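I have a structure here, written as structure tokens, and I will follow up with some questions on it.
Only a single protein chain was left out; the remaining protein chains are all shown in position.
Order of writing sets the labels: A and B. Residues in every chain begin at 1.
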Amino acid sequence: MHKKLILLLTLLAAIVCGGTTTTLLADEASAAKVQKLIDAADAARKEAASVGGEWRDTGKMIKKAKKLLKKGDYTAAAKLANDAAKQGHLGYEQAMSQKDLKMPSYLHY
Amino acid sequence: MKKVFRTLALLALTCSIGATAQASTPEEDLKAFQDFYKKRFPNVETSDYVNGAYSIDPVGRENWEAIEEFPPYEPFIDDGMTMWETPFANGKTYKDCFPDGPAMKGKFPHWDKEKGMVVTLELALNQCREANGEKPLKYKKGPINNIVSYIASESRGQLTNVEIPKDDPRALQAYEDGKKFYYTRRGQLNFACAHCHLQNAGMILRTEVLSPALGHTTHFPVYRSKWGTVGTLHRRFTGCNKQVRAKPFKAHGEEYRNLEYFLTYMSNGLPLNGPGARK
Partner (left out) sequence: MIGTRKKLIGLVGAISVIAGQFAISPIVSAEGMSAVEKGKKIAFNRKTGNCLACHNIPGGQAPGNIAPALIAMKSRFASKEELHQQIWDATIKNPESAMPPFGKHGIISEQQLNDVVEFVWTL
């Protein structure tokens, strides 16, 4: 009887503790994932800036994503980081697609 | 073998001629630019473009003329005069840097061969301060607007006459960079300067008439009711870039300096009439 109870309690403890560790691990894993997304967004922003194509709000979005990450709001932080990365890529593309100046057709030479 | 080299050399030469033939000269750019407005607004005198949007917006013009009766920029001119005359800590004044006096806006922006860059009025003023051991002024807000207002008011009537010296290819490159900036789409909204102030000049954006780029540089600095103060051309550049949701560049950094170089060149021949008053 006693043995059984101890066994049961140990099992229970193992489950509970195990559970906690998994959530903790999962927490760390998502934080690291979001941090990676933020780093990628910042790299994209810098790439756009290197060709003069950075957009107004990209840096602000990255700052906000960092704050959300600190608060533990991973979903919102990840979304913002992804949006910022997209802006970085688009800004870079925008500048590169106009590498060669094309004068407007309405100007007559 | 020699023949092959000669053919190659010839080919290279043809290519380079082809490339230069494609690019337009500043003179051609100026003509195409000013002709565009003449065609779009045949009834507007070229000299009237110094009045910005009011050259093409008769309703706005009436309000503006009423404002100009008691110019809101006048106190700034007075404060600027005081600044001009007040000695630095070392006893020298602005006049020691600019011996020809404050009526000098017509000389800016200009290509400085020694420095290898476009020098704007604001930049030159700060260089003067730093050479005399003073802190440079902030470029967008504050006292810089006073001294620039005073200089602009003393320079009224001078003609815009930006030169691109032929003996320094870097000057032409700076002009070309400014031109490229002007026609390049930027920001999330994907507008180039030209989309609003050339292609759609005179059209109405919500309730605002889009001002023509011709004459844009003549009336700065301007007292803008929206700002509640006088502001410089580069402050306006910053605002425009933000409006198209692009990250603005540094005031009097290379990008905006070259932009000013190009844009002012486009108004060559127009008289200076700053400071101005705007909505």
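In this section, a residue touches a chain if its C-beta (ideal position, glycine included) is under 8 Å from a C-beta of that chain, and two chains touch if they have at least 3 such contacts.
Because the structure is predicted, anything quoted here is derived from the model rather than measured.
The chain we do not see here touches A, B in the full complex. Within the complete assembly, B:H195 is the residue of B:R129, B:H195 or B:K279 that touches the hidden chain.
Looking at chain A, the residues touching the absent chain are 83, 86-87, 90, 104-106. Residue-level contact of chain B with the missing chain is found at 188-191, 195-196, 199-200, 203-207, 210.
Here is the rule we go by: only the chains that are shown with their structure count from here on.
In terms of their C-alpha centroids, the spacing between chain A and chain B amounts to 40 Å.
Chain B contributes residues 24, 28, 31-33, 35-36, 176, 179-180, 183-188, 190, 194, 198-199, 241-242, 245-249, 255 to its touches with chain A in the complex.
Against chain B, the residues of chain A that register as touching in their complex are 49, 52-59, 87, 90, 94-95, 98, 101-104, 106-109.
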